[in-house]
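Structure record follows, encoded as structure tokens.
Removed from the display is one protein chain of the complex; every other protein chain stays in position.
Here the chain labels run A and B in written order, and each chain numbers its own residues starting at 1.
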Amino acid sequence: MAEATIEIKVARYRPEHQPLPYYDQYEIPYREDMVVLDALNYIKDELDGSVSYRWSCRMGVCGSCGMMVNYKPRLTCSTFLREFYPKPIVVQPLENFPVIRDLVVDVTDFMDKLKEVMPWIVREHEEPVEQGEYLQTPEEVDRYRQFSMCINCTLCYSACPVYAKDQEFLGPAVLALAHRYNLDSRDQGRDEREEAIAVDRGIWDCTFIGECSVVCPKDVDPAAAIQRSKVAATTRTMLWMAWPFEVEREG
Amino acid sequence: MTSEGERPAGPGGQVSLGEVLETSDRLEILPRGRGRLRLRLPSPEPFAWALFSAGGFVAALLVPVHVAILGIAFAAGWLPDDAFSYQRIHRLANNPLAKLYLLALIALPLFHWAHRFRFAIHHQFGIGLKRLVAVGCYGSALAGTAVAVWILVRI
Partner (left out) sequence: MFSAGFSILMLAFLFSLSRGEQPYEGFVRWLDGPWAVAVSVVILAGVLYHTATWFRLTTHIVEVRLGRRVVPRAAIGGALVAAWIVVSAVVAYFHVWFWR
């Protein structure tokens, strides 16, 4: 009996050989338990060792293997071939990012923007180490847990029509992570983060299209995070009307 | 808009409030005493968004029933005969509370449209000219509000 096979079309870009991108087509053996990453690994191992792509954990927690599968941003380690079989599959590099080679994209823009919002605990006063850890109740963790699930896979940037049009936009993941730290009871950096996100290229550029939350593989719901940030920023501005000044402390 | 200078980086690194304030564009008031007072100028976006949200809720909650009554139920003859008599409607509309309600009912959805249309122009039609578009959109909403006020006052 003939082995079951499936067709995979892979976007290629090898500027040292050819200035323009092109497609290579491969036919690979199909098994029900295969994911797109398995297919790519088969291609690289058996058919064409020149294909380049990123992957690591192969279980949906590292965020490395994001690619466009049939024109949707997916994690290739978590996308089963049986979803499409027997129809052919098209694999392309993640949209809205410059392509370095084949399926590898340059996510420097995302990394730079991430730093802008200080995605770490910011303290006004650091407690001495002898005092121990900053404690949190389960309720306090609940407040931000969902938004802490982000694995920085940047699928949301490929899905966001605003980022597609305007690369200045900070983007869903960055804004969701900023919100995650603003919600963290251990954090005291809310003011500074607000300056980074409550700007035109931050939360206000978002129009709540919601595609980011649709494609997020970890159900972070960045769209919700951004809208809640808008509510928070608006509330702060309304409070500003009561007291428009701030005092700069000495030292 | 964020600081152009160095940001002390690294996890757990302390960022002092003063450093950030120094490098963002704020209006500064003359120093007095031990602390310095700085006047914060907020971005106008929160106000636009607040109007957008309010308008969205008015449009979602109140407009359907008004359209159904004014536009459809009346013509279909489902209403009592003198529901729309001049005397009754005029008396209803003359009430100052009613006028405030009607102002909100008419003006807020206009601002909802303005905000949404402004972003549609930028994101969907790809047109820049941010200041012009913003003035055009919110300006028309304001004009509509002004017309509404003028009409309501004359009832």
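Operating definition for what follows: contacts are C-beta pairs under 8 Å (C-beta built on N, C-alpha and C of every residue); 3 or more make two chains touch, one makes a residue touch a chain.
Just so it is clear, the structure is predicted and the values come from calculations on it, not from any experiment.
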{"item": "Visible chains that the absent chain touches, using the contact criterion stated earlier", "value": "A, B"}
{"item": "Omitted-chain contact residue, chosen from B:44, B:64 or B:139", "value": "B:64"}
{"item": "Residue of B:100, B:127 or B:155 in touch with the missing chain, whole complex considered", "value": "B:155"}
{"item": "Interface with the undisplayed chain - residues on chain B", "value": "55-76, 79-80, 83-84, 86, 88-93, 102, 105-107, 109-110, 112-113, 117, 144, 147-148, 151-152, 154-155"}
{"item": "Where the missing chain touches chain A, by residue", "value": "138-139, 142-143, 208, 210, 213, 221, 223-224, 227-228, 231"}
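To be clear about the criterion, only the chains that are shown with their structure count from here on.
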{"item": "Centroid spacing, where centroids are CA-atom means, of chain A and chain B in whole angstrom", "value": "31"}
{"item": "Chain A contact footprint on chain B (complex, rising order)", "value": "1-2, 7, 9, 11-18, 20-21, 24, 29, 34-40, 42-43, 45-47, 49-50, 116, 119, 122-123, 126"}
{"item": "Interface residues, chain A side, partner chain B - complex", "value": "115-116, 118, 120-124, 126, 161-162, 165-166, 189, 191-192, 195-196, 198-201, 204, 207, 230, 233-234, 236-238, 240, 244-251"}
